[in-house]
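Apart from one protein chain that is not included, each protein chain of the complex appears where it belongs.
Chain nomenclature is as follows: A and B, assigned in order of appearance, with residue numbering initiated at 1 for each chain independently.
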Amino acid sequence: MSRSPGTGAAILATLSHARYVISGNPVTAFAFMLLGLLLFCAVFGPWIVPFDPLASDTAATLKAPSLRHWFGTDALGRDVFSRVVAATRLDLAIAVFSVALVFAFGGLAGIAAGFFGGWTDRIVGRIADTIMAFPLFVLAMGIVAALGNTVTNIVIATAIINFPLYARVARTEASVRREAGFVMAARLSGNSELRIALTSILPNILPIMMVQMSLTMGYAILNAAGLSFIGLGVRPPMPEWGIMVAEGAGSIISGEWWLALFPGLALMLAVFCFNLIGDGLRDIVDPQRRT
Amino acid sequence: MLKILIGRILTTIPALIGVVVVSFLLTRVLPGDTAAYFAGPAATPQAIEEVRKKLGLDRPLPEQFASYVRDLSHGNLGQSLTTGQPVLSDIKARLPASAELTLFGLVLSLLIAVPLGIVAAVRQGSMIDHACRAIVTAGVSLPVFFTGLLLVYVFYFILQISPAPLGRLDVFASAPAEITGFYLLDSLLARDGATFRASFSQLLLPGVTLAIFALAPIARITRASMLSVLSMDFVRTARASGLSRRKVIMTYAFRNALLPVVTTLGMVFSFLLGANVLVEKVFAWPGIGSYAVEALIASDFAPVQGFVLAMAILYIVLNLLIDLSYRLIDPRMRASS
Partner (left out) sequence: MDRRKFIKTAGAAAAVSATGVSAPAIVTSAMAQSRAETLLIVSESGPNNLDIHGVGTNVPGYEVSWNCYDRLISHEMKTGENGAPYYDREKFKPELAEDMNVGANSVTFKLRKDATFHDGAPVTARDVKWSLDRAVSVGGFPTFQMKAGSLEKPEQFVVVDDHTVRIDFLRPDKLTIPDLAVIVPCVINSELVKKNATAQDPWGLEYTKQNTAGSGAYKVTKWTPGTEVVFERNEAWKCGKMPAIPRIIWRMVPSAGNRRALLERGDADISYDLPNKDFVELKSNPKLSIISTPYSNGVQYLGMNVKKPPFDNPKVRQAVAYALPYQKIMDAALYGLSKPLFGASAAATTQPSWPQAHKYNVDLAKARALLAEAGLADGFETTLSFDLGFAGVNEPVCVLIQESLAQIGIKTTINKVPGANWRTELNKKEMPLFTNVFSGWLDYPEYFFFWCYDGQNSVFNTMSYQNPEMDKLIASARSSAAAGNKAAYDKSVEGFVDLAYTDMPRIPLFQPYVNVAMQKNITGYQYWFHRRLDYRALVKA
């Protein structure tokens, strides 16, 4: 299971392995292309959109998709295409920050639990158990409702409900490596336990955590969309996929399908992309699974 | 065995205490003022203070918590403001609806996802494998409320083959005599074919919505688990000894691959209960998920706490059951106990 900490050669090997996996796996290759597109939209979105995503135009409300408005316009006459593209940044930010937050807390707590064992393990385990026993979406709702519906609080809520997942994965991986050769070596050369945990264990389980992170990125976006659906999303007029889908969903029956469909597709593609990349990364990181 | 069971139950107690404390604290910081709600739309600040005193909401938190726990120990979960009923009776009346929907969705999902996972594993790396992966991942990538509304639009509004999304039964049909609270079972027990069909057709769309969402985790774990089993020596031996491919896969590999699938089911179930909240809202399903959402939006403490507690207990019981079934499936575990 455990590999020695990466040297230059190992990194090269991993890269070439990655190229091999991607070339043999069209779906993963597709996912990486999608990721590129999403990142492009997130970075350059506000500059490439044809219309101001916030500008209303009450003379052109609820127009069906056309050459002028590729994805149509919404109830206030705002260009849906511009809003979908501009929303990429916010949605990716929610996903990235919540995942970074949970990685920082959940991942480290899990490593501590797995590596040190004893009471650290017990406390982290209890916290994870308690959170797991909650209906997670309702917990997220409760947190956002209690703290107020801002982007920061949505990020915090998403991070909290993912805590058990990260803590558990990190704990398992860390405890497996606790007595591994390279850890013993580090210990013998006089490193403190904390230092070993951070410099030997952490980089070693990073790849596995990356898989987890990619998978939860998608989940974080879905979670934010769900919160929007029940009215706990980000503040208007900020464009966000979840809110756009939630608001547009009511108009499907009256025929304005484009209001929900395009942001829905964008949302789906993003989640889809993160999920596929997660799968793909697993193949790269964990070659045993591929036999 | 019994000792292990008791041990397992004991380990869940800290989590339960945690749930009670956290849900209490969380609902206290919810915005919205119960006293202002009770005092009515035209109350003066002074009148609101009086109501606050009457409801005991002016007392320090620890005191409020103590009385909450005292009520809990008497089985009193408090009263809902939005429905005006005791929370316990609300939950009792609504739990079967949610449970029936979730289990239905789960079973539906299993029926599709497990074969998909097996096929994907057996034909690893083929186009079928990639297609399976793409399909199930697409399913989990859609927000459930979106899938639900889309299904209603297509099957109820356009094609007109689904009944109106009005909850568990048609408005003019009466519910079967209550035995389990699951309409499908109850109508079967009463041998009432019409009601069975009616409730089944109501259950179908929300069930499918949930099932689509649950495909991915089940298919993924089935595939992974099958892959690891297929590479094991005993499978190679079975193959080498000339057993049919079908027999090798189904009898040898699948039985051994089942274990991780069962373990994941617990997780998927709680995952579905979360998704359920939104599906119930779309389909006007009278379950506890929609109940909790309404309550949370209305800052109605008691139902939220009651719901969270009920879900936590359900989750813990479910995990216990899975633990036990684990032992039944895997003889090694039995031996070690």
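Throughout what follows, contacts are C-beta pairs under 8 Å (C-beta built on N, C-alpha and C of every residue); 3 or more make two chains touch, one makes a residue touch a chain.
Predicted model, so just to flag it, every value in this text is computed and none were measured.
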Touched by the hidden chain, restricted to displayed chains: A, B
Residue among B:72, B:259, B:297 or B:313 touching the omitted chain: B:297
Hidden partner chain, touching residue among B:4, B:22 or B:43: B:43
Touch with the omitted chain, as defined above, among B:130, B:220 or B:281: B:281
Selected residue (touches chain absent from view) among B:72, B:134 or B:173: B:173
Residue numbers in chain B that touch the chain omitted from display: 31-33, 36-45, 47-48, 80-85, 90, 93, 149, 152-153, 156-157, 160, 164-167, 171-178, 190-194, 281-284, 286, 290-291, 294, 297-300
Contact set of chain A toward the excluded chain (per top definition): 54-56, 58, 61, 75-77, 145, 149, 231, 235-237, 249-254
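Convention: only the chains that are shown with their structure count from here on.
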Touching residues (chain side chain B, partner chain A) in the complex: 12, 14-16, 18-19, 22-23, 26-27, 29-31, 125, 130, 133-134, 137-138, 140-146, 149-150, 152-153, 157, 216, 220, 224, 227-228, 231, 270-271, 273-275, 277-278, 281, 289, 292-293, 296-297, 299, 304, 307-308, 311-312, 315-316
List of chain A residues in touch with chain B within their complex: 24-27, 126-127, 129-130, 132-139, 141-143, 145-148, 218, 222, 225-226, 229-231, 242, 245-246, 249, 252-253, 260, 264, 267-269, 271-272, 275-276, 279, 288-289, 291
